[in-house]
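Complex shown without one protein chain; remaining protein chains in place.
Note that the chains take the letters A, B, C, D and E in the order they are written out, and that residue 1 is the start of every chain.
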């Protein structure tokens, strides 16, 4: 698994959650986390969370940090959701190391009582993907600018968070290769 | 999934990591997290982590909070390890809410540079289990007493952490039932 | 898992076999069996059984009891088909308790040599579903009216059969949590 | 999958539930149901159901029809338990065709309010197995003799039930090869 | 699993890689390898390999031997790709027995430094499929005619290769039913 930070801005319209997007964009042939900055306006046809669709929610932000994680090792929904929650914790840890305290509720982070992030996870029959977005600026929701993270620092989060997730997955893969099976009573 | 807090102290010798221990102890027939207080001295024949075995490590503590998680919904090693990391984050969040800042490295929590916790995860062919222990007192390693958590507060962590994990799993199970499959590019 | 009996009639056109239909209709976020009464006319684009499609079969009935089962715990075809056969047996048991003897052949029930029911099962990459329909009235096929089950009794089958399936699944989930792994010769 | 009816009597002591027993006995290298007649006295070390072990239950009968099913296509606990329930229904259907009405509760059949059968299911890391036993004679529990099934008829059930299960599995395997995936709402 | 050799020529346009094509064509309700001769011109909308799509590759041949393998026993990508490589080896072995030495690189066979074959593998949520094509004639790529395999011999490869694959799968299924689980150190 590797982390790829895009130099260019990419506008997130929801098509990027599709399986094999990273391959199509960059020829990526390993599990990956692709991180980039850009606006967010998810089109109704790309909404994965049916609650958003039912509610007619707009998922809109002018400026976000985006992370798109893709694993091809499993299509198990339980696993991609556990990984999504773990990723959310990793984002909180990265922010905490820059002095920002957040509160996690499932796959959401809150700062000063305001929702700072969005996230969704799902599978196709070939891969599992997670999208995670953090507001850089926002008029209504929590955002990095309001809590004193300037642009440079915000951009540096792309690589920092990406690397932490890659390290976590590598660490897990190593740990599970030194544990014997459970006994049974 | 439910949380069971044992009133009695239980000495953890490693046999409790066996599949079906909760059923044998209390007739538990659902996924569970069993939380209790007690000493810790893992016998060599119950060591799951072969690194400990190779190193001849003793896993010893006079007083710990113990959590034993058992899921029967999957025997996938990747899933139980993702859940173990997520649980570690949940413990950190619970401690954080009592004012204690810890640092997570994989399945370990550190406080003031000292290792506060131990953990292992594995599967049998019928279930997956996680053990997680937090030192209440310890002469050498990090422990709750040193960082100002008195006995009552320590004991209250058993239920608090247990409930958080149960809530997390329920939240995941609900979320995965409203997400449609990914499109493919 | 829960059973939901709809008060309103719903015309079954095959779209209801889609994954996440129960969520979309009622916000259901658990495994479910949704039971309702209504006509049946499956559109060609919703046919799951390719034999029906090849044969150009119409799947038509003016009045049926319908059951739509959705599980998110697995996308294994073998499992959803075993559950479908088990459900068919459960329907037979429910009818037997009202004095009606049927004969099961795979996923079909026959009464007095006439086909009483229709059924299909399949998976998407997020869930598995079963549709099962029982004729209330029918000019040609077996139906509840012909065998002396009046309207009230027919409607009461919706809840009775639904509850039996929920109980069966709960019973299975409990049983598999008290069995140790097999030995090996 | 094939059915093998043993001519000789075999005393069931629980060792037969082990994976690969059929291979060891007869060199069987396909999924199988082995049916035979014999006494039953399950040794404590072969008990799979921990409830029996905790209760100190004896599982004893002087004369039973035994069925041992082994599948190598999956080690999923949910699947073997669904198959076990389906098999229990098949036994009830076979008995019904000889004029005997039974009541099913999970994996048990009752006749005249008395428990007629015993059953257990589990997995190892290579196969899944089901044991199902029907009392031919018994002083206390339900048995075939009491309900008018003579020895010859009893013995003929071995092949009849075995063939029904094989036919059911073949029918399922054929059905799942003509169903397209579900759509998603 | 069975091998079906079609008497008629079929033009391969990529639609045949779809799940359930064999059922639709011939009512096949078992795992199968369908072998036939015909041209090849894969339409862009049927391309499974996104590298071909990105490159705007044409996948064109006037005359090929085609093999379409479908398994319903698993939707695991790792398994279908291992089977695809194994099939490629089997083709090489069949050619070797007619005196033709080829070199395998992954899922490709080369003869005299020229690419002789094409192949792709993937899954849907109901089955896994492999397409494998061998040029009979070709102006640019390796082909059977150039290496001295005449038409009759070429056609006889359809059945020879098909039978070898079926035998291999049966042999595997038998072998895995006589191996006990691994011990653990």
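Throughout what follows, a contact is a pair of C-beta atoms (placed from the backbone, for glycine too) under 8 Å apart; a residue touches a chain by one contact, two chains touch by 3 or more.
Computed from a predicted model, the values in this text were never measured in an experiment.
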In the full complex, which of E:121, E:136 or E:161 touches the chain missing from this view? E:121
Residue list for subunit D contacting the dropped chain reads 20, 23-24, 27, 72, 75, 125-126, 180-181
Where does subunit E touch the missing chain, residue by residue? 15, 17-21, 23-24, 46, 48-51, 73-74, 76-79, 81-83, 85-86, 89, 92-93, 104, 106-107, 120-129, 168, 171-172, 175-176, 178-185
For subunit A, which residues touch the unseen chain? 19-20, 23, 28-31, 72-73, 124-127, 173-174, 176-182
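The working rule: only the chains that are shown with their structure count from here on.
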So how far apart, in whole Å, are subunit A and subunit C when each is placed at the average of its C-alpha atoms? 38
CA centroids of subunit C and subunit D: separation to the nearest Å works out as 25
Touching at least two other chains at once: which residues of subunit B meet that condition? 19-20, 23-24, 50, 72-73, 124-127, 176, 178-182, 185
